[in-house]
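The complex is shown incomplete by one protein chain, all other protein chains being positioned as in the whole.
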Amino acid sequence: MSPGPDPKNSKQEKAFWLQFARYSQLAFVFPTALVVGWLVGAALDRWLHTTWLYLAGILLGIAAGFIELIRTVLRDTK
Amino acid sequence: MYNHILSIILFTPLVGAILLLFVPKENKEAIRWIANIFALAGLLVSLPLVPWFWAQRFEPGFKFVEGTANNWIPSIGAGYVLGIDGISFLLIMLTTLLGWVSILSSWTAIENRVKEYYIWFLVLQTGMLGVFMALDFFLFFVFWEAMLVPMYLLIGIWGGPRKLYAAIKFFLYTLAGSVLMLLGILFLYFHHHSVTGVYSFSLTGLYDTAPRIYSDYGPYAATLLFLSFFFAFAIKVPMFPFHTWLPDAHVEAPTAGSVILAGVLLKMGTYGFIRFSLPFFPDVLTHGRVRFWVMVLSIIAIIYGALVSLMQKDMKKLVAYSSVSHLGFCTLGIFALSPLGLSGSVLQQINHGISTGALFLIVGILYERRHTREISEYGGISNVMPVYATITMIMFLSSMGLPLLNGFVGEFTILGGTFLQKDIAGHPGYFWTAWAVPGVVLAAAYLLWLYQRVFFGTVTNPKNEKLHDLTPREVATFVPLLIMAFWIGLYPKPFFQILEQPVNHLVATVNRDASTPEAVANAAAKRAGPDAAAVPASSASIAQPEKGKN
Partner (left out) sequence: MGPLAPFSTTDYLLALPITLLALFALGILLIDLMLPKEQKWANAVTALIGVGFSAAAIWNPFRPGILTYLTVSGLAGHAAMMNTMIVDRFAIYFWYLFLAGTAVAILMSVRYLEIENEDHGEYYALMLLSVAGMMCMAAGYDIVLIFIGLELMAISTYVLVGFLRRDRRSNEAALKYLLLGAFSSGIFAYGLSLFYGLAGSTNLRVIAVQVNSLMQKSDMKPLLVIALLTTITGLLFKIAAIPFHQWAPDAYEGAPTCITGFMSVAVKAAGWAMLMRILLWGLYPMRPLWLPVLVFVSIATMTGANFAALTQTNTKRLLAYSSIAHVGYMLLGLIAGTAAEIHFDGLKGILIYLLVYTFMNLGAFGVITSLRHRNIIGDELDDLNGLYSRAPVEAVLMLVFMLSLAGIPPLAGFWGKYFIFLSLIETGHYALAALGVLYSVFGLYYYLKIANAMFMREAEKGEERLPVSYAMRTALGITGFATLFIGIMPNTFIEMVNWAWGIAKNPAVAKLIR
């Protein structure tokens, strides 16, 4: 289990986890954008009987995820 | 030979299977002869075991132990260890006998892809024997899983019209149970390591450490572990809510497959209960509600299986559901936890192998002649096939538990053993017995009604007028079963003597641990102690065994 509680360390650790919780949402921005792009693309593929729109969706999703990621970081580091 | 008798019994069928690989598949007669010779050889090499085992039947412990722990995969502590006690001895003899009978019965039933059929059948035989012989938990698991593959192929290739569905269902159901058991095995393995400092799957080692789980990890964890094993075995038996694979598998399987499925495969579940669940988790059974629900499920299986049998229009399905009912008696006897009930349960497993195996052969013979199993298609068969009708009558009577035949001895011992227990999960023994007894009555009802519809009266269906009676080969398949049925029915004493030592030992094990509640309380106090949280579980329990033993 986690290493024994050390008062100084635990305070630090708490701050760390707090920050971690704040940034953990970032972990989901990227995959979510990707998955949304993919699903939209795949749905279009099915509708229009094409085989490559999902790819465009993924790429768009990746780009959108990236932009969102960088914007969040820039906002936070100001 | 004496020292390696178990290995010889185990691998004789496999040698036959490998030999068959080299026979060209067009040569069907040669394939049949070789397969039958090896099946008979499998029976013959197991016969010396009878006097040898008899000579030491009252001695404690496992006999004919072969191999040492760790000799197979030293880096994880698994070994090729074989050994038997009275319980597995009887089941092994049943397996070799039924294996021969069912291979003999397939002579004319299987016409296409003969070579593969016999190869898979012989492989299956080795797998089943391995399950009953393994004294290493890992080896047991390997046999337990590997044996599914040939059975799956037997159902799937030579089965009836819905064979694909039945085969996959069989495989998935049984696998789903056994993967959870794997997790349970791994947990026991680590627990054994944390207690003794040795990584080992050896059964004798686990017998010492596994019961400690209740005190080391608490009732909740122990119950979960018990359930992880319970699902694997209950699906195999099959107990009531897990039985749905059974009718499908039985109906679609070829006759010999059904015989082996009912005769031996189902016993692996009850064997698992006896060999693992009881000695590993005695406290789970003696405390808590688990035992109550297991008993309830057994009762439901007895009544429900019998009632559903009554309703069947298909003979094979009827026999399949009757298995659910009979196996309900077996689990009832096991979880009654009395020496009498347990030995009755083992004996009933043997009986069920003999009687139900014979019933499937009986259905198979009619099916081979008429290619239908609908009860309404038949009537008055005793007029055309008198020998067949006589044998059927005997086997029906044995299955329903008529005195002088084997079924009576088994069922009566189970019910007696349950009746005499003062307290089973908070209720007196006669309470449970009262619920189980209707099963016996219903068994008589569905079997006799079936007999009346199929055999009595005049021949109503013109197609049945020309049916020929049993051939000598077919009679030969029934002779050993009839002998066994009468032997167990008239003089069961040797069987009880063989079972006496292991069963008494088992019951003593279960009750010893239950009789010291203060040990459990001590362990609980230790768990809650101040240093319990800081010290990792492993090092805490390493210190325990010395204290516990001295």
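Lettered A and B in written order, each chain numbered from 1.
Definition applied: a contact is a pair of C-beta atoms (placed from the backbone, for glycine too) under 8 Å apart; a residue touches a chain by one contact, two chains touch by 3 or more.
Here the structure is a predicted model, which means the values were calculated and not measured.
**Student:** Which shown chains does the chain we cannot see touch?
**Tutor:** Contacts of the omitted chain with visible chains: A, B.
**Student:** Looking beyond the chains shown, say which of B:18, B:55 or B:164 touches the absent one.
**Tutor:** Hidden-chain contact among the options goes to B:164.
**Student:** Which of B:40, B:65, B:109 or B:142 touches the chain that is not shown?
**Tutor:** The one listed residue touching the chain not shown is B:142.
**Student:** Which listed residue (B:18, B:55 or B:172) would be found touching the missing chain in the intact complex?
**Tutor:** Only one listed residue reaches the unshown chain, and that is B:172.
**Student:** From the listed residues B:73, B:310 or B:375, report the one that touches the chain absent from this view.
**Tutor:** Of these options, the touching residue for the absent chain is B:73.
**Student:** Name, in rising order, the residues on chain B that touch the hidden chain in the full complex.
**Tutor:** Counting over the whole complex, chain B touches the hidden chain at residues 72-76, 141-142, 145-146, 148-149, 152-153, 156-157, 163-164, 167-168, 171-172, 175-176, 179-180, 182-183, 186-187, 189-190.
**Student:** Taking the full complex into account, what residues of chain A touch the chain not shown?
**Tutor:** Touching the missing chain: residues 1-3, 12, 15-16, 19-20, 23-24, 26-27, 30-31, 34-35, 38, 51-52, 54-55, 58-59, 62, 66, 69-70, 72-73, 76-77.
Simple rule for what comes next: only the chains that are shown with their structure count from here on.
**Student:** Counting only Cα atoms for the centres, state how far chain A is from chain B in Å.
**Tutor:** Measuring from centre to centre gives 53 Å for this pair.
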